[in-house]
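For this depiction, one protein chain was excluded, whereas all remaining protein chains were kept in their positions.
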Amino acid sequence: MSEKQELLVLKSKTTEMPYHWSVGREGAKFLQELRDNKKIFGMRCSKCGKVYVTPRRVCGPCFTPIKEWVELKAEGTLEAFSIVNYKFIDPNTGDIRPVPYTYGYIKLDGADSTLSHVVSITDSSKLRAGMRVKAVFNEERHGSLKDIKHFEPINGK
Amino acid sequence: MVQQAESYKVLSGRIKLPYQWTVGATGSKFFTELRDHKKIWGTKCPECKKVFVPPRKTCGTCFVDMGEWVELRPTGRLETFTVVHYHEPALHGMEPPFVYGIIKLDGADTGIAHYIGEVKDLESVKSGSRVEAVFREQREGSILDIKYFRLIG
Amino acid sequence: MERVAIIGVGQTKYERQKTEDSFADLVYEATTKAMADAEITIEEIDNVVTISNDFWDGRTISSMAVMDAAGAANKNASTVEGDGTFGALYGLMRILSGSYRTTLVVAHSKSSMGSLPIITNSMFDPIYYRSVGLDGISSAGLQARRYMDKYLVTEEDCALVSIKNHHNAKANPYAQLATELTVEDVMSSRALAEPIKLWDASPISDGAAAIILACENRAKKSAKKPAWVKGVGYCADAYYLGDRDLAEMDALSTAAKKAYSMAGITEPFKEIDVVELYDAFSYQELMWMEGLGFCDRGKAAKLVQEGVTQRQGSLAVNPSGGVLSAHPVLTAGLARLAETALQLRGEAEERQVEGAKTALAHGMNGSCGQGHCVWVLSQ
Partner (left out) sequence: MGQRVGIVGVGQTHHRSRRKDVNGIELINEAVQRALEETGLTRDDIDAVVIGNMDHFEGINYVDMWSVEGAGAIMKPIMKVTTGGTTGSSVAISAYHHVASGLFDVVLAIGWEKNSESDTTGGIITCSDPIWDRDYYAGAIPSLAVEASAYMKAYGVTEKDAARVSVRDRKNALRNPFAHLRREVTVEEVLSSPMLSYPIKLLDICPRTDGAAAVVFASESVAPKLTRQPAWVNATSVSHSYTYFGDIDYTSISSLEIASKDAYQQAGITDPFRQIDVIELYQPYSFAGLKWIEALGLCEPGEAPQLVWDGVTDLEGELPINPSGGVLSTNCIGATALLRVGEAALQIMGKAGERQVDAKVAVATGFGGCYWSDVMILGKEPR
């Protein structure tokens, strides 16, 4: 083989893999309430009493089915956040995801686990862990977590 | 196709990532020869003497590197085939019915999977048929530089 | 080998599309059913092996999504790809190594979620094969043609397999496609990739299965009759389709020989009573029967013609209806194991093979049966 062998790279032509992920009965109820009534529901484990905000059929640590729904307030505490400021491909679109945005873990009042979502501001001097935030809903809602536009700080807190 | 359920029950989405697959030096030689000279090369194992087309760097059984290149004629034998009757535009641009075959080139010990083209009568395609490679006019350095194989004789 | 047994099994019903359940929900259903079957609590399960595949699940580290549902919290858990038989093997090893007493193995599959052609096309290497557009069905067409040409097997022979398995499925409450077919029905069904037609091919299915493996001490105290593991073997052939003679199945023969030698089986046809094998396509049941050494190459069709492989025959093959009647890709092998355990317990209800004492479960990996996994179990 010649020493100057050109080294080829094949670029993918078919990159898009479509999926239809079932949300599950519990998740579907959550999203339906979000879409139709702008309400956020959690689920309480009858054994450990924990209220999960991401709905689910079973409490992992207790391995107990969860049945009880708990309506939560659409506000809570920003437990932790991170301002995302680096470039990467968004696998949902195949394009670069717009940055910066603030990725946050929000503990809604009455919940024991957090919800991951975006916070409306990207100025680090105006963000702090522990601050109060509330959900802002989109006018047009389609039954996904994106029906919450973002979380924004509650004034003065 | 799956039934369309409401979005709150079934989330439709996708995974869309770009890939850049490294061909490696061995495959690159194969593809550049195909692209630049319309030639098909294989590699020969120094131990078992098998000729691999498409070429491999290492014989997977003897586990030794195969330095020796062997040029092959673009003719061979159709080992097996299938007539495909469904359309899958995400995977290829072929209109059904079309034919896939595994072709063992003269002098090679392994087969190549490819299209069997210029088929006027599907009944004429038989295992054991003689075939030859038809090259694309515009070649870019991929297995598709061979447009298809066609029946001869 | 120390003795290990299957002491509990659970399956969901297999369906075309389970809209109401996420794949974690299916895992929870299969897991709790297997635990109920074994009359065991989650505390007594000391480790978990899940089966996942990031392409079929549409998710990297897809096992992450099922850890809660598999009861894996605070347990040693791991994940194996494949059809469930390989994951079960790892579960077996974890007991044989002396590290654990009871392994839960659970597999889920929502084949309805993604694009079957794109996902199966992704099995083919991106450099030489993928851009030609081969997928699971067209590659199987190449193999079916080669096998039928070499051993003079006819499409009608394959049709008989489809008829038998879809008939058997009527006795299996978990099966998806249960129906009476005629040779004419199969022969006149829509051509997919010749010689494979619609009724020669397995459906797309959603579903989950779970088994609980236990060490000898625990299995002896089992609530249900244990199905003892007598031998296992697995093996992979060369990857590129053109490197193999697709009519042959050396990897399967090698895996079977290993399993038989462990189990002390010298005449599989005589010694094995019931077989659950991975018939993704009708021709595969014939090929795998030969690879498993039940008859000479090219002679499986004759056994099917003679009714030997019917549920009442001397070698019942796929009394559950097999993969042809339900094909949850990542679950289908584990379902074979679960079915053989039920057969050995005499609890297979309508589909019970009378006097089943020794059973064989078979799983598969890759395209055109590149990899195989063989389990021999007995009462």
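Order of writing sets the chain letters: A, B and C. Residues in each chain are counted from 1.
Here, a residue touches a chain if its C-beta (ideal position, glycine included) is under 8 Å from a C-beta of that chain, and two chains touch if they have at least 3 such contacts.
For clarity, every value in this text was computed on a predicted model and none was experimentally measured.
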| item | value |
| --- | --- |
| In the full complex, displayed partners of the excluded chain | A, B, C |
| Residue, one of C:Tyr14, C:Tyr174 or C:Tyr234, that touches the chain absent here | C:Tyr234 |
| On subunit B, residues whose C-beta touches the chain left out of the figure | 11, 13, 15, 17-27, 56-58, 60-61, 63 |
| Subunit C, residues in touch with the chain not shown (by the definition above) | 1-2, 24, 52-55, 58-61, 63-69, 72-74, 76-82, 86, 89-90, 92-99, 119-120, 122-123, 125-127, 232-240, 250-251, 254-255, 365-367, 370-371 |
| Interface residues of subunit A (partner: the chain not displayed) | 7, 9, 12, 15, 19, 21, 23, 27, 52-54, 56, 60-61, 80-86, 88-92, 97, 101, 103, 105, 113-118, 124, 129, 144-146 |
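One rule holds in what follows: only the chains that are shown with their structure count from here on.
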| item | value |
| --- | --- |
| Graph class of chain-chain contacts, one of line, ring, star, complete, other | complete |
| Centroid-based (C-alpha) most distant chain relative to subunit C | A |
| Whole-Å separation of chain centres (CA-atom averages), subunit A against subunit B | 43 |
| Gap in Å, rounded to a whole number, between the CA centres of subunit C and subunit A | 37 |
| Contacts with two or more other chains, residues of subunit B listed in rising order | 2, 5, 9-10, 13, 15, 19, 21, 23-24, 27, 90-91, 142 |
| For subunit A, residues that touch 2 or more chains besides their own | 10, 12, 14, 17-23, 28 |
| In the complex, subunit B residues that touch subunit C | 2-3, 5, 9-10, 13, 15, 19, 21, 23-24, 27, 52-54, 60-61, 79-86, 88, 90-92, 94, 100-104, 110-115, 127, 142-144 |
| Subunit A partner contacts - residues on subunit C that touch it in the complex | 18-25, 28, 42, 55, 58, 67-69, 71-74, 110, 112-115, 118-119, 121, 126-127, 131 |
| Subunit A residues within the subunit C interface of the complex | 10, 12-14, 17-25, 27-28, 56-61, 63, 65 |
